[in-house]
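Then we have chain A:
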Amino acid sequence: MGSIKRRQVGMLIVLVMTACGVSADAEGEILVSAAASLTDAFAAVETAFEEANPGTDVVLNLGSSSTLREQILEGAPADVFAPANTSNMDQVVEAGENSGEPEIFVTNLLQIAVPAGNPAGITGLADFANEELLIGLCAEEVPCGEFGREALANAGVTPSIDTNEPDVRALLTKVEAGEVDAGIVYVTDVISTECAVEGIEIPEEENVLAKYPIAALGGAPNPDGAAAFVEFVLSDEGQTILADFGFMTP
Partner candidate 1 sequence: MNHAAARRRRVGGPPALLVVLGGLGLALFAVPVLALVARIPWSRLPELLVGDVVGDALRISLVASLAATGISALLGVPLAWLLARVEFPGRSVVRGFVTLPLVLPPVVGGAALLFALGRTGLVGGPIYRATGFILPFSIWGVIVATTFVAMPFLVITLEGALRGMDVRYEGAAATLGAGRWTVMRRVTLPMVAPSLIAGLVLTWARALGEFGATITFAGNLQGRTQTLPLAVFVALESDRDAAVALSLIMVAVSLTVLIALRERWWHTL
Partner candidate 2 sequence: MAHALIEGLQADLTVLRGSFRLELRLSIPPGRTVALLGPNGSGKSTAVAALAGLLPIDVGRITLQGRTLDDPSNGIYLPPEQRKVGVVFQDYLLFPHLSAIENVAFGLRSRGVAGEAAASAAVAWMGQLGLEGLADHRPRKLSGGQAQRVALARALVVEPDLLLLDEPLSALDVTTRAELRRVLAEHLQRFSGPRLFITHDPTEAFLLADEIHVLEDGKVTQVGSADDIRLRPRTSYAADLAGSNLLLGVASHGVVSVEGQPVHIADTEVAGSVILTIRPSAVALHLRRPEGSARNTWNTAVDHIEHLGDRVRIHIGTPLPLVVEVTSEAVSEMGLAEGGPVWASIKATEISVIPDEASIS
């Protein structure tokens, strides 16, 4: 083969690889701090990413968005930040901790979660005012709790709350166990339990749309890896995976 042809083939290979989301530079450990509601979805993203980018090891740091924000602001090392609301991301941006503009990569809607079989016969947000029932919400300080309360306000309901769980997964566990009669979580959370928890729709006019931003971080130990991961999440392949879990495209 002639040298020119060799170069063309080389460029073609690089183009193809890039289109498939492979950056020749991505390797090593990539630390992703993501909201708890992304637990299952991001696990699948991790698998797919690592398969497409051998030599990388995505480490997921999952928790409540506010805790993760605090960690980042206090200087904990992370490559990517994916909280469940924009205000947490804004605080990180304000502190100059991001590298590159955050982008909304998925949106999520709220849903009422009840234990399988709906033993308490919940029909809608109005039931949340019932003192006889055990009602759980996410703590006000976390996105899920903030949005949940917004939805209840939209519906004109003053809830009789029995517990404010620190993150959405903790709330989901209690609902699944039947220890609370109802809670407000994300649609994706209900889907993730695979029928262990039933979901009751919240009407569109009451519901709140959660927007999930993602950004690579400024102090990232692995900036190339961070960029590659963000790119993957925003790519068609990444979006397809996320949609499988119930997330909606922005």
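Regarding candidate selection, all candidates are chains of the complex that A comes from, given by their letters.
Everything below uses one rule, namely that contacts are C-beta pairs under 8 Å (C-beta built on N, C-alpha and C of every residue); 3 or more make two chains touch, one makes a residue touch a chain; residues count from 1.
Please read these numbers as outputs of a predicted model, since none were measured by experiment.
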*Among 1 or 2, all from the same complex, single out the one that touches chain A.*
1
_Which stretch or stretches of chain A touch candidate 1 in the complex?_
64, 66-67, 70, 134, 136, 139-142, 161-166, 170, 174, 177-180
